[in-house]
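Every protein chain of the complex appears in place save one, which is left out.
Then we have chain A:
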Amino acid sequence: MAEVKTMPEPARQTVRRRRSSHNRIEPLDIALVIILGVLALLIVIPFINVLAISFVTQQEYLKTSILLFPKEFTLENYQAMFEDGRIWTGYRTTTILLLIGVPINLFLTTSMAYGLSRPDYPFKRFFIFFVVVTMMFNGGIIPMYLLMKQLHLINSLWSVVFAYGINAFYLIIMMNYFSNLPIALSESAKLDGAGEWTILLKVILPLSMPIMATMTLFYAVDRWNEWFNAMIFIRKGNLTVLQLALRSIVIDSQISQQLNVSNIQTDKQFTEGMKMAAVIASMLPIMCVFPLLQRHFVKGMLIGAIKA
């Protein structure tokens, strides 16, 4: 910093000139725009391609090699997708999972996070350790499967609901949020004779709507994208979750295609269009909440990053 103060006059002038050139476009700026723009296109184009195929007829699909905008617009593929029925089953199961699962996630996470954030009680550090250990070790899928079997939850949606009850990372983020609330709030309520549960419901939660919204989104997206536990615990066809329904429509058929390439264009129905309609159908809710997601996730992550 000393150098700055004793800087000779010519140098100062160059600084001023650099300042004034701050808004001029340099070659670097052009290079950056090109590189980042191309990368962004590489992410966007596959999605546009999927969207276009889902609205297109088989003839046009076979004719055009670069399909980004349908010329003959058709909804037949979506009709075929709903007639197939697997996506409906998936929607139904995942919606039930969301409606039962997310409130349970929120109840477990909020009550425990608030409990952990209380300033002073015996064994507080033990309980935090108790949570952190689960972030580093877990039993893995086999003990979990056997546990579900012993609890008679196999082939029941409850197995998936309970297998993912608390996400320890979310719990810590929430605990940090509660720790930063002014302590006087709960103290004064306590003097009025309110119990901890009442304080949580009546005093803390109304002040915690931003974090509650973030957590709801976190858990809802996780539930929407959930498939591994469902694949292991549920073998009943009418309880297939959405992601696995999509997998059975798109990926399973691709796996067999790799072995005999010839059958693709002999299908009576236009399966490619139907598959892409299914992709769009399972992506749509995420796309709708994405603007919200982006805001909340970035904020949530910044809170987490600063605290950790």
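In the analysis below, a residue touches a chain if its C-beta (ideal position, glycine included) is under 8 Å from a C-beta of that chain, and two chains touch if they have at least 3 such contacts; residues count from 1.
Going forward, contacts and distances are computed from a predicted model.
Engineer: Not counting the visible chains, the remaining one has a UniProt entry; which protein name from "Nodulation protein E", "Heme exporter protein B", "ABC-type polysaccharide transport system, permease component" or "ATP-binding cassette domain-containing protein" does it give?
Structural biologist: "ABC-type polysaccharide transport system, permease component"
Engineer: For the chain that's not shown, point to the residue among A:Val44, A:Leu75 or A:Leu99 touching it.
Structural biologist: Only one of A:Val44, A:Leu75 or A:Leu99 touches the chain omitted from view, namely A:Val44.
Engineer: Determine which one of A:Tyr114, A:Tyr177, A:Tyr219 or A:Phe270 touches the chain that has been left out.
Structural biologist: Only one listed residue reaches the unshown chain, and that is A:Tyr114.
Engineer: State which residues belonging to chain A touch the missing partner chain.
Structural biologist: So the residues of chain A touching the missing chain come out as 1, 3-4, 7, 11, 14-15, 18-19, 26, 28-29, 32-33, 35-37, 39-40, 42-47, 49-50, 53, 64-67, 107-109, 111-112, 114-116, 118-122, 124-125, 127-128, 130-131, 134, 136-147, 150, 162-163, 165-166, 171, 179, 195-197, 200, 221, 225, 227-228, 232, 243-244, 246-247, 250-251, 254-259, 261, 264, 272, 275-276, 278-279, 282-283, 286, 290, 293-294, 297-298, 301-302, 305, 307-308.
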